[in-house]
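Reading through the structure tokens given below for one structure.
A single protein chain has been omitted; all remaining protein chains appear in their positions.
Labels A, B and C are assigned to the chains in the order they are written; within every chain, residues are numbered from 1.
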């Protein structure tokens, strides 16, 4: 279906906001340019890092349109259409297609917990109804169910299902997918957690959908390149830096949301966009913000704000 | 705020469908009349049993309007506004208020898993923004987080938060709420699982939000009355019948969704409405339908279809 | 097999300790007399509240022998033989039989997580090998697996399996067991959490295995009697007192072990026995101990120490 596989670093773009239903349009433009300039291979909108579920449909539609226009075909755009309502997923995908996106991404419905058989039926119907190629999204911590390897193998046969992003951090699972599907020229495998991009690409994955690439796109692109080149010394060197980010920018406060708050706060400190977070989360306050600033400075970044 | 507490049986009404985005309007009217005739004390639309999360907003709005018009003030109507997007909850509540609903019900956001402190901030902001009194909805199996007793105690002080429905089936939890809030004249406590309505009302709960009351409304009303009258012999007698339903109508097939499929299938067999289920679920097929018919007949019900 | 059912309050006796491998023998004697004087209907040794898993086999054997000798047949004694090693369960049961215990209690093995079919095979083999009647023990929070209703129904047919204690607090589960087995004259159903004894006995359970009965045995016996007499007013009155204990004595500190620490600390303050806790837990320190003292005084208890 799709002519060539997407390979490389595909940041799950945050959604710059000024309020629960107000987009930070200038921030969105700046962040888009920041990512393109950073050399990323594609962008993924409205994923978990994009707070998609917390946004109104209106705002999601506006955001897709704005980013696609700004990107203007320079790199491929993927759009998350994960939803509990089948029809809303299809509609958002239709909008994404009109705006110029090249694919959509869908985690399982996340209120009810479908069985593996129900997942097969659901994804088959969805892929049939979608105007764009579909990437599966394994995200068990947020949607309660795992896309088991047998399920993924079955779904990979559908001509309109072209890949999977795994955010489980369970490498036995990911290695099992690589074993079954790593050689399939029509199916891509991406890893979510940026701490794992190096090793996954070394072992055959097609790339990383890494949240930290919102902040430091070049760093993750460098990791991808080093891993493709089988340069272990360089991979280990970059890995240390990625882990420094992971253990300093994403671990402030006692929140399940430390990662998301950290990424948005960092982008705000770097002058890229607003750090407003939609409910149920709230942005960092002064003290936590100071710790993120410290973490960024330790990483050698210039805080402009 | 609200003049008197709602007490009694409040069925979480199923949403009769003909397709993923098509309401069964005739079935909706028939089911509404079935419930009113059965003597229930109120109706709760768009809960878990109502498949709210699987429906488009358009259909949810249509359903609220249709049921409110049909009920025409004969009994109070509550509307579920549980959503991952704050603004969508508020908008649906505004629509519900216009249609004549008397209260709304909200479980925690269910994609991200908020901390207890974040839940307090979320619900406080929501209750401030809503045009109708708010009932909390504890549903940990579907939303991942528990509304802990200390959180509920704090939220119960908000003038616009007037009660809680607990679907956890964890009675230590419910007894803890009864201990802290059972004597509060401005806060109601309802139990979700119908298997527990008898004992909960005996111990001080205000009623039951019981799915089986879609099928046999009188039975659950009888349980409520028996428990209010402290008639243990009668409570035990009705309990056997409720357990017969629970262990026959809700246990067909190896699905996490057996309960929902069973209720819709039963209503279809009784000639009340269509049994279409929205994704990610699909309705029972012939063999399972035959087992539900058998279960209903063992209960003495007349299958018209 | 057993002539008459055990009915009533069966405290899961704490194990008074002076060190990780040293029994508080005087405290054990005093606690035994405290329980017998309090009118309890039986005693259950080496359950979760008894810290069985944290004790050496040597100490477990010593404790069973000491309590059985002290009880001297005045009330029945049950002994927990829950173990990950089948043979160790059988040996402890043989020791219990020699000491005069009338039954043993076993939760599923708790390191590996057996399937329901494996549980049936395990319990069947165990019941075959045991010299005493066996009570099943459902304790999913500690052993990871649920004894599903269908499994319990199957096992209840074994002539040497005579009952079940449920500590899940899941009342839909317990009501399902009551429905299937409540009328079986050869199978008893007990509830673990003391917050639920009133309602469970009202609905047909045979009694409660309630940790708080270590401290206030008369109170839980009074609840059992009130529930047997269907005296709802009295049940509610006692329920308030049980909930006062539950929400003050068991909730000090941020520990999963607050309940166990609270019970042992209370018994120490009442002058009954030492409050030493075996690893991985440690007893309360001064500040927390002061809060337990306060809670006991609010309950009208005399702290002797």
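Please note the rule applied: contacts are C-beta pairs under 8 Å (C-beta built on N, C-alpha and C of every residue); 3 or more make two chains touch, one makes a residue touch a chain.
All of these numbers come straight from a predicted model, not from anything done at the bench.
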Just to confirm, in the complete assembly, which displayed chains does the hidden chain contact? A, C
Options C:98, C:240 or C:282, residue touching the unrepresented chain: C:282
Of C:55, C:222 or C:235, the residue that touches the missing chain is C:55
Quick one: say which of C:73, C:185 or C:256 touches the chain that got left out. C:256
Among A:196, A:221 or A:249, the residue in touch with the chain that has been omitted: A:196
Missing-chain contact, candidates C:33, C:62, C:94 or C:118, resolves to C:118
In chain A, positions touching the absent partner: 169-173, 175-176, 178-180, 193, 195-196, 198-200, 202-204, 230, 232-233, 235-236, 239-240, 243-244, 246-247
Chain C positions in touch with the non-displayed chain are 20-21, 48, 53-57, 84-88, 108-115, 118-119, 121-122, 125, 142-144, 254-257, 278-282
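In this text, only the chains that are shown with their structure count from here on.
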Any idea how many Å lie between the Cα centroids of chain A and chain C? 49
So, in whole Å, the Cα centroid of chain B is separated from that of chain C by 35
Chain B residues touching 2+ other chains are none
